[in-house]
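Just one protein chain is left out here, and the rest sit where they should.
Note that the chains take the letters A and B in the order they are written out, and that residue 1 is the start of every chain.
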Amino acid sequence: MPILEVEYLSKSYRQLHGENTLAIGNVTCRVEAGEFVSFVGPSGCGKTTLLMTIAGLIEPTSGRVIVKGKEVKGPPPNLVLVFQEYNKSLFAWRTILGNVRFGLEARGDRSIGAESKTRELIDIVGLKGFEKHYPWELSGGMQQRVAIARALAYEPEVLLMDEPFGSLDALTRLELEDTLLRVWAELKTTILFITHDIEEAIYLSDRIWVLSRRPSQIIQELLVEFSRPRNQLATRAEVGFMAMRNEIYRQIGHAP
Amino acid sequence: MNGGKKFNWLGWLVLAILLSLWEYGARMSPTLRFYIPPVSQIFTALSHLFVSGQVAGHLLSTLSRFLEGYVIAALLAVSLGILLGYFRFAYNLLETLIEFLRPMPSVAIIPVAVLALGIGDRMIVAVTVYASLWPMLVNTIDGVRNIEPTLIDTARTFGLSRRLILWRIILPAASPYIVTGLRISLSIALILVTTAEMIAGSRGMGFFILDQERSFNSGNMYAGIIVVAILGYALNRLFLVLETTALRWRRGMIARESA
Partner (left out) sequence: MRESRLDGILFLLALFFVWELASRSEWVNPLIVPPLSKIFASFGSLVATGDIPLQILASMKRAAIGYFLAAAVFIPLGILMGLFDGCHRALEVVIEMLRPVPPPVVIPVALLFFGLEDEMKIFVIFFSCAWPILLNTLDGVRNIDRLLLNTARTFGLSHVKIIWQVVLPACSPQIMTGLRVSLPITLILVVISEMVGSTDGIGYFILDSQRRFKVAQMYAGMLALAVLGYSLNLLFNLAHRALLPWHWGMLRKDEV
């Protein structure tokens, strides 16, 4: 059974002047456990709305989301969303350690082992030594790592990520992509990733869904079959990489 | 105060000069002495008051009324403020009412309070609560409304219940604003207590100071004022200590922002 199913999902909003805007059109897809899948689409196409709806933070207008066989009505317990704006999502009043520990607390884990688990995660995302710091003391990239560590502390079966590297500089982005892949390989979570960066999507994923402009609809599904573990130089240099990128680029450009 | 921790010799010198002029002038001129007794006399009066215990009762009165009014107002204001900040519709209902009541100076409520509660502790505490409520309430509402929606969404995605969201997210996130409101209300509460004591009291520092003026005991009057000033100063310092401890996490952020 697929771990996540989206069936005929649509979401429309009531505007100030009474008209309805359709943010998500008719989205249907399936994700198998352990997969790394991405949604790619132009800005403003409704990707965030789609992810928030899947995460149970927004109610769909029609259709439904099923996680492990149960329909989603409100945030499901085995799923966590990592937001794009990390600085608005981290808890300014907790240290790094406190923030990551929050993920464990949210699971109800207050055991003695929680402390060491927290430190382990901080180490995995490469922030060892910064435990006692406060979020504002860290750079953007480091803050986003904290957010990721916090989400991982929750040990979700499905991890949703909303353009997590979007506000970071190019070099930091590449670094975090690899960190993420490393973590994913170790923890074997299912990851649903959103990005507008086509190459990033190809680099990270097993499968890609290309989204149209608003209202979001899946125009195409692509299988990414480059070998793992991926490598920033080798994988991106493969012949098929650019071809796939161009194909997606064209799709998005020509989408209505 | 200053940028560095240098001791302000000049400032203290100026103060010393002014005090000496005061002392000299008051000793020389009988008229001046009437209005402004020599500094030395004031300090003698001050110590005498304390030693004789004359002022202790009044001070205690003022302090207890202040604490009672302030704490009640804080509890009311913060809980109400969180509710109004979180639930849009409740705020909308009360917004116009709040806008209506705000421009009226809280002191105007004293006559009503006297009418309803007579003269005494209850009346004074009541007006203190009323006046202290506003800054705390407004700032708390502001703080809650300014919470990043992403923060709440984050808590929700981690499956936090409503109650936990309140304690773990809303309170800490709004705490800087809440503390600002609490700080403003600190001075307001003291002002209201002393005012109410002046207008309709039989005990307390406000009453004492006015009473001494009426008996033309200017030395005692000034001494009383000094006591109240010290009280206000001490309360402020105490608050600052509490604030720094509670908002330790903010210190660095603010320092960086102002740099």
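One rule holds for everything that comes next: a contact is a pair of C-beta atoms (placed from the backbone, for glycine too) under 8 Å apart; a residue touches a chain by one contact, two chains touch by 3 or more.
Everything numeric here is computed off the predicted structure, so don't read it as measured data.
**Student:** With touch defined as in the header, list the contact partners of the absent chain among those displayed.
**Tutor:** If we consider the entire complex, the absent chain touches B.
**Student:** Just name the one of B:45, B:77, B:125 or B:190 that touches the chain not displayed here.
**Tutor:** Of the listed residues, the one touching the omitted chain is B:190.
**Student:** Can you tell me which of B:26, B:74 or B:114 touches the chain that was removed from the display?
**Tutor:** B:114
**Student:** In the complete complex, which positions of chain B touch the hidden chain?
**Tutor:** For chain B, the residues touching the absent chain are 1-2, 8, 10-15, 18, 35, 88-89, 92-97, 100-112, 114-116, 187, 190-191, 194-195, 198-199, 205-206, 209-210, 212-213, 216, 218, 221-222, 225, 228-230, 232-233, 236.
Just so it is clear, only the chains that are shown with their structure count from here on.
**Student:** So what's the Cα centroid distance for chain A and chain B, whole Å?
**Tutor:** Using C-alpha averages as centres, the distance is 48 Å.
**Student:** Tell me, which parts of chain B touch chain A in their complex?
**Tutor:** By the definition above, chain B touches chain A via 148, 150-151, 153-154, 156-160, 168-169, 172-173, 175, 249-250, 252-253, 256.
**Student:** What residues of chain A sit close enough to touch chain B in their complex?
**Tutor:** 52, 55-57, 75, 77, 79-81, 83, 85, 88-89, 91-95, 102-103, 106, 134, 136-137, 154
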